[in-house]
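Here the complex is missing one protein chain, while the rest keep their positions.
Chain IDs A, B and C follow the sequence of writing; residue 1 opens each chain.
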Amino acid sequence: MSIVLADHRYGKAENRVVRFRRDTARHEIVDLNVTTTLRGDFADAYLSGDQSKVLPTDTQKNTVYAYAKEKGVATVEGYALDLARHFVDDVEPVSGARVDVEAYPWTRAQVGGNEHDHTWIRSGAEVRTAAATVSDGDGRQVVHVLAGLKDLTLLKSTGSQFKGFLTDAYTTLPETDDRVMATSLVATWRYGAAALADGFDFDAAYATIREALIEQFATLHSLALQQTLWHMGRSALERVPEAAEIRLLAPNKHHFDYDLARFGTDNHGEVFHAADRPYGLIQAVVANDVFPAAPEAWA
Amino acid sequence: MSIVLADHRYGKAENRVVRFRRDTARHEIVDLNVTTTLRGDFADAYLSGDQSKVLPTDTQKNTVYAYAKEKGVATVEGYALDLARHFVDDVEPVSGARVDVEAYPWTRAQVGGNEHDHTWIRSGAEVRTAAATVSDGDGRQVVHVLAGLKDLTLLKSTGSQFKGFLTDAYTTLPETDDRVMATSLVATWRYGAAALADGFDFDAAYATIREALIEQFATLHSLALQQTLWHMGRSALERVPEAAEIRLLAPNKHHFDYDLARFGTDNHGEVFHAADRPYGLIQAVVANDVFPAAPEAWA
Amino acid sequence: MSIVLADHRYGKAENRVVRFRRDTARHEIVDLNVTTTLRGDFADAYLSGDQSKVLPTDTQKNTVYAYAKEKGVATVEGYALDLARHFVDDVEPVSGARVDVEAYPWTRAQVGGNEHDHTWIRSGAEVRTAAATVSDGDGRQVVHVLAGLKDLTLLKSTGSQFKGFLTDAYTTLPETDDRVMATSLVATWRYGAAALADGFDFDAAYATIREALIEQFATLHSLALQQTLWHMGRSALERVPEAAEIRLLAPNKHHFDYDLARFGTDNHGEVFHAADRPYGLIQAVVANDVFPAAPEAWA
Partner (left out) sequence: MSIVLADHRYGKAENRVVRFRRDTARHEIVDLNVTTTLRGDFADAYLSGDQSKVLPTDTQKNTVYAYAKEKGVATVEGYALDLARHFVDDVEPVSGARVDVEAYPWTRAQVGGNEHDHTWIRSGAEVRTAAATVSDGDGRQVVHVLAGLKDLTLLKSTGSQFKGFLTDAYTTLPETDDRVMATSLVATWRYGAAALADGFDFDAAYATIREALIEQFATLHSLALQQTLWHMGRSALERVPEAAEIRLLAPNKHHFDYDLARFGTDNHGEVFHAADRPYGLIQAVVANDVFPAAPEAWA
């Protein structure tokens, strides 16, 4: 047998960067969690302990903070792309870089009915995500940008059923015409080349896809979470033609009718127990087939 | 020596009750985490294992869910009070009950610019809290209601300084005229007797205090988080005279200027590292002295 | 009405101190999470923003780390006491200090059957705790030391029943002669004055009480978790006469028999679903009545 180093990568995870714009009295906030991952000519660091081609993860951290000022964070996607390009272009042993960003939402505090200039409230568990991947290919660079959201928790109190399913010897679930449907959505979409040209509005595209996801969840009469996901993904891609594909990961957060008949009380879909575990986990990849597939964008 | 049972209590923690109102096509949602704690004549359960006076925690759970329908949840404070009174009034060995409620916020989904009738989005880490305590006293019942919020994360990018502090041999902190101040506030207030009369609007009082806390945090030029807390608490009690006291617990979530001068870049309060631990922890109890103290309300 | 500052305190929470002893090739590790809380003459910091009596929490942090070397950490209780005494004795405005310590357990790595000199493995979620409180009283200092453990997860697969309990209209729980009993124990005990004299072996006392708690949980045929807690607490105090009281907080981590009869399969206490929430929460305070009560030790 021969034991070999088959693959490797390294980086700095969870740099908590907070960036303010203070050009006027009305400040702006961007609150980020940034992770860098580098690929390249680092085998000697593993095999012989030679670190001469290894850019320390501490340096990557410094760069993450410095770029928040030197390049700025006009959009999270652009900032991730600037960083990924820097590592590949400026650090010789690096042949590929991925920069992942989570952005936490803040809302301006209200004072006397007006938005305050320099005070904010954290507004929700929902997180906006972005990832840029830059790789040296055959004489040219390959660039991918992902965007998305996670922990978008949605719930509908009616308009959802589940019946006509396959049964076997282990099936005990009753059919239902009316149930609570809830999920904590993770959605990630990949932009095609057109979005990487100057001037594409990542923030507007994000808002449009988020709205599409929510509207489909709300308005579609659901025959299953699977069907809901398909319509969510399809609507997102229809509204933003620069998006090549969208991946949806949706826990089915079960809400169980509490049996109040035992106490002589009716419960017409009014009182539920919200369970933690287990949960269904439904996944779908929806693609706009005018774009080529790009599995490397997701590695 | 003589070993004795000096105190005891028991209950059911973290009942996850979701309650919908479906009287019209426009549903309402209340999403709760409910904990019951009973005191009373339960020593035999400990000392001899005799359970004949012990109402099972499973029964407490059933009651929590049943009351969400039978009594309803007009306000979280009222619901907690109904439950606490039930245990003391209706279960003979129980001499005292505390019911703690956390309420999770949901916002209606927007569809085409309109609020949806039966779909919601979880809106934030912030949690509303309430606790009702009912105890048999000397021939009469003593009732206390606490209300509050937790995980209200506030941040201001300027308007905060910290200087003129005490120093000793271990002091290395530089003074600052302009820093980021951030906290994840826990505020709990106790209502006086007037609020327990019928018709008191707990929801309006909650909104008023929350607004007072946020406005003071935003607008006061802060000389220290201590001073900010005092003004937050004072303003809360001034605006809601039915509140007897307020307890504030505020982690000082440190944001450190990132030293970019090492890379030839200025950083005028624009790029920060948000640290996890350690954090300052500042506490204050602010009281309206027309009310008697009630330490037993907080036990 | 008159709004007043009724109480206040402040400190630095969750200082993550790791201390090695490297006097010989066989190193020793102590891994701590330390929180300081000071009381004293700090009202002006709140009321007028005057910080001249406020020792910064950053200074408290520095002191926590410095004392790990200057005084050392012979025992976690002694280290907490050194720190608390320092703040009260050496910092003029401080009239009371509490220092809380969590200690994380590590086990030496085994290499070729032998313990390694300088490599360890984190051994368990269980945490050892200690807290020292020092307060200026009437002309003399009052000192209290608490010790304990948390997240000690215990489970027994038989030897536990629950029946003969009180029932009401909301009771549906069946009685059981044989159930799984599991808890994630929090135990905290207070030492009397004798333990504060030089030479008391806190580590031996800790080990003795931990053993007592585990042995009682294991060997007592349980009629209820309440009864188990009483015997655990009593045994702990009997074995360590320097301990004045012990407080036990025990979630009843429910394990539900999975109904396999629906699939034609017997389940004689063999397959369970381990539920997350809700859980019973049982509490007991057991005291050795040769000691005076000391509620201030727990504030």
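Quick note on the criterion: a contact is a pair of C-beta atoms (placed from the backbone, for glycine too) under 8 Å apart; a residue touches a chain by one contact, two chains touch by 3 or more.
Just so it is clear, the structure is predicted and the values come from calculations on it, not from any experiment.
Undergrad: Where does the absent chain make contact, in terms of the chains shown?
TA: Within the full complex, the chain not displayed touches A, B, C.
Undergrad: So one chain is hidden, and I want to know which residue out of A:138, A:168 or A:266 touches that hidden chain in the complete assembly.
TA: Of the listed residues, the one touching the omitted chain is A:168.
Undergrad: Taking the full complex into account, find the residue in A:21, A:53, A:71 or A:150 that is in contact with the omitted chain.
TA: Within the whole complex, the residue contacting the unshown chain is A:53.
Undergrad: Touch as defined at the start, partner being the missing chain; which of C:43, C:154, C:173 or C:196 qualifies?
TA: C:154
Undergrad: Pick out which of C:123, C:141 or C:176 touches the chain that's been left out of the picture.
TA: Checking the options C:123, C:141 or C:176, the one contacting the hidden chain is C:123.
Undergrad: Residue by residue, what part of subunit A touches the chain that was omitted?
TA: Residues 1-16, 35, 37, 42, 45-59, 61-63, 66, 90-91, 93, 162-168, 170-173, 222-224, 226-227, 229-230, 233-234, 237-238, 241, 245, 251-252, 277-290, 293 of subunit A touch the chain that is not shown.
Undergrad: In the complete complex, the non-displayed chain touches which residues of subunit B?
TA: Subunit B touches the missing chain through residues 169-170, 172, 262-263, 276-277.
Undergrad: Across the whole complex, list the residues on subunit C that are touched by the chain not included here.
TA: 15-22, 27, 29, 31, 62, 65-66, 68-70, 106, 109-112, 116, 118-126, 152-159, 180, 211, 214-215, 217-219, 255, 258, 260, 262-263, 265-276
Please note the rule applied: only the chains that are shown with their structure count from here on.
Undergrad: Taking each chain's centre as the average of its Cα atoms, which is closest to the average over all protein Cα atoms shown?
TA: Nearest to the common C-alpha centre lies chain B.
Undergrad: Going by the average position of its CA atoms, which chain sits the greatest distance from subunit A?
TA: C
Undergrad: Please tell me the distance, in whole Å, between the geometric centres of subunit B and subunit C computed from their C-alpha atoms.
TA: 24
Undergrad: If you average the Cα atoms of subunit A and of subunit C to get two centres, how far apart are those centres in Å?
TA: Spacing between the chain centres: roughly 39 Å.
Undergrad: For subunit A, write out the residues touching at least two other chains, lowest number first.
TA: Answer for subunit A, listing residues that touch two or more other chains: 262-263, 276.
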